[in-house]
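Right, one structure below, let's go through it.
As you look at this complex, bear in mind that one protein chain is not there, while each of the others sits in place.
And now, subunit A:
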Amino acid sequence: MDEDNNLLVSASSPVFSREAEIKEESFQVQTLTLRQSRDEFDKLFTAFPSAGKVQFILIGKRVLEHPDWFPLLDVFFRDPRNSVKARVAMVDGSAYDVVRFLPSNKPRLPLYLTKLFDTAYRRNLTVKTSLRELQRQIFERGMTPSISKLRKDDNLIVTGTALLDKKGKYALSIGSEETKLLRVLQDETQGEFSFTMTYPDKAQGGLFHLGSFSFSAPAISVKTKAGYADNKFKFDVKIHMRAVLTERHFYDIDIRREGAKLERVIEQQMKARFEKLIGKVQAAKIDPFGYGLYARAYAYKPWKTVQDRWGEAFSEASVNVNVKVTIGAMGAIQ
């Protein structure tokens, strides 16, 4: 979107020609709709733009700052020849800057972006929201959408997740650390989860953070229960993690004998992190976790009265997070 709030659509496409020096072309046009932009692109591109091949949809932050932009994407769902698997991401800045980015040490942009986000997603540093998934999250009354976020400095950087409200308007940004927590609370515990923490009372101020330790959580079980009492929803979230220590900078705790101590530390810190994220999200009156689904399942009557303003109702709900950690392995050394 430009300064006068006109919609700008830009596209990048690979050029398959031996004679072309640069194997990619990108253009920007001003239109009313995406389907109209295709005609404009047809005047510019050497090839035949076809929405069935779209890999990635980048949306500038300026568009997302307005509600009701989602119908712009209608063409992707209506025309059966179009693919709905394209990923959606928000660009912190201008989307065209990313589209015309031509790094010499990277593959073509669509491949580059897909790879970049796939690897980040495997470690749960961002979410993976396809067009279809976005449609689900927009229409489902029990949750609000969350999409990947990136920024372009000298390189493209995945910066975590953008949380939108029910109308698709940008509401809140969370970093990659918090995205991991979001994924856990969504009960999407595939992929790798790695957390780093500081053990309290260990050499704090040192240059090399000697109190730090990391663990990965290969198995996380999340049990969510919902209830309704005293005019507000109550959620009970029980998270059970198996932790595998991957590094620690201190050796004065014997995990064989004092493992429970470390488990309690992790539990406390995880709980605090979860609660902080939930508080932030509730303050923004959104529900990217999908707790509305549980509210519908376990408290249908009260849910019916608030289903069209679930974000508000959720901001008043009380969420009780309970974390239990078992250290499953400490690695090859003590």
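Note that a contact is a pair of C-beta atoms (placed from the backbone, for glycine too) under 8 Å apart; a residue touches a chain by one contact, two chains touch by 3 or more; residues count from 1.
Throughout what follows, contacts and distances are computed from a predicted model.
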item: Protein name (UniProt record) of the chain left out of view, among "Spore gernimation protein", "Extracellular solute-binding protein", "Sigma-70 family RNA polymerase sigma factor" or "Sulfurtransferase"; value: "Spore gernimation protein"
item: Residue in contact with the excluded chain [from A:R132, A:K152 or A:H249]; value: A:R132
item: Option from A:A120, A:L277, A:L293 or A:V323 whose C-beta touches the chain left out; value: A:L293
item: Contact with the hidden chain (one of A:R38, A:K61 or A:R141); value: A:R141
item: Interface with the undisplayed chain - residues on subunit A; value: 52, 77, 80, 83-85, 132, 135-136, 139-142, 290, 293-294, 296-298, 300
